[in-house]
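The complex appears here minus one protein chain, its other protein chains still in place.
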Amino acid sequence: MRAPAALLGALLIAAPAIAQNVAAPDYAEVSLSDPAKEKQALALMDSIRCVVCQGQPVSGSNADLAGDMRRVIRERIEAGESPEQVRAWLVSKYGDWVSFKPPLEARTAPLWLVPLLALMAGLWLLVRRLKWDRLKGTRG
Amino acid sequence: MKRGLILWLPLALILILFAVFWVGLHRQENHDIASQMVGKALPEFTTPAALPGLPGASTALFRDGRPRLLNIFASWCVPCVAEVPVLMRLKGMGVEVVGIAVHDTTPALDQFLTRNGNPYARIGSDDQSRIQLALGSSGVPETFVIDGQGRIVKQHIGVVGEGDIPELLALLGKQP
Partner (left out) sequence: MIAEAGLAALWFAAALALAQLVLGAMATSDARAELRASIAPVAIVQALFVVTAFFCLIAVFARSDMSVLLVAENSHSAKPMIYKISGTWGNHEGSMLLWVTILGVAGASIALFERKLRADTKVATLAAQGAIALGFYAFLLFASNPFARIAGVIEGQGLNPLLQDPGLAFHPPTLYAGYVGMSAAFSFAVGALVTRNVGPEFARAMRPWILGAWVFLTIGITAGSYWSYYTLGWGGWWFWDPVENASLMPWLAATALIHSVTVLATRDGLRAWTIMLAVLAFSMSMVGTFLVRSGILTSVHSFAVDPRRGLFILELLAIYIGGALTLFALRVGTVSEGTRFDPFSREAALVANNLLLTVILIVVMAGTLYPLALEGFTGAKISVGAPYFNSVAGPLALVLMLIMAAGPLLRWRSDQPALLLRRVAPALLVGVIALAVLIAFAGPIGLLPLFGLAVAALVAVASLAPLWKRNLARTPLFTYGMVIAHLGCAVSIAGMACEGAFTKENLVAVKAGETQPIGPFSVTFAGLREFPGPNYAALEGVLLVAKGSDKPFIMAPQLHQFSDPPMLTNQAAIKTFWNGQLYLTIGEKEIDGRWLIRMWWKPFVTLIWLGGAMIALGGALALLGRVRRELFASRKAGAPA
């Protein structure tokens, strides 16, 4: 049995199952027809990291696997999944490294706690330097 | 007094930074992105045969009770050539190796196997890397050990070498 053309016969892996046919566009390179969905897909592609590149997102890489990821992203969004669901699916396969948006967990908490602490420390330093007596006294 | 302590804070912070740098310099360079699917069930897939004469692969196959190796490769992948002899040895020891050819064509695959040898019992075709993505595989070559119940036991990133044979055999439940 000869292997048929790429689009014909290849089946999607994992839920949701989507049937492919010859006429379907190759979403690795072509936009979705719905502009709102396409915008979502592009935004997601900008924040998914190419696993075979030097730190580029899949939207900006020429690597084959990056194109394959773009295809799957568009297909899933076309099928109705939300960008966050697609991101979660990719993270379930490759781990947090594949997402430029760090997860909000205990082990990544310092990313937000450190700036917050810095802000509070700075505010404290600022407040120490101010002369508050003028405000406490009669309004001048 | 309090002011004095604060003045040492920048230095303390910089020293912490230097500690991070020092750790960064001395850690092992490991650019591999490991799959998160290890320990989980093999995702559902069916692929057409990549070559006439050899059947394709599907998930159902892996649940028949026999552990197997799932080898992700391609004829255009230069390092893959180096692991064919090792895979042949494993085949000779009774290990069933299922190949997934990524972004490949029948003639190129044919040439590759004719030139280097064919360790595969089956070869599936993965033109759009869908199986790769489903497995959390980030490149070629990679080899997965699948147990008889269709669970992913281990991911080996990179070329399989002679030194990896004992571990693979152990995971497959075979005597060396």
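In order of appearance the chains are A and B, and numbering begins at 1 in each one.
Keep in mind that, in the parts below, a residue touches a chain if its C-beta (ideal position, glycine included) is under 8 Å from a C-beta of that chain, and two chains touch if they have at least 3 such contacts.
These numbers come from a predicted model, not from an experiment.
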{"item": "Contacts of subunit A with the absent chain, listed as residue ranges", "value": "25-26, 29-31, 38-39, 42, 46-47, 49, 54-57, 59-60, 62, 95-103, 107-108, 110-112, 114-115, 118-119, 122-123, 125-126, 129-132, 134-135, 140"}
{"item": "For subunit B, residues in touch with the removed chain", "value": "3-4, 7-8, 10-11, 14-15, 17-18, 20-27, 29, 31, 33"}
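We take it that only the chains that are shown with their structure count from here on.
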{"item": "Centroid spacing, where centroids are CA-atom means, of subunit A and subunit B in whole angstrom", "value": "25"}
{"item": "Subunit A residues touching subunit B - in the complex, by the definition given at the top", "value": "1-4, 6, 9-14, 28, 51-52, 64-65, 68-69, 71-72, 91-95, 97-98, 125"}
{"item": "Touching residues (chain side subunit B, partner subunit A) in the complex", "value": "6, 33-37, 43-52, 103, 106, 125, 127-136, 138-139"}
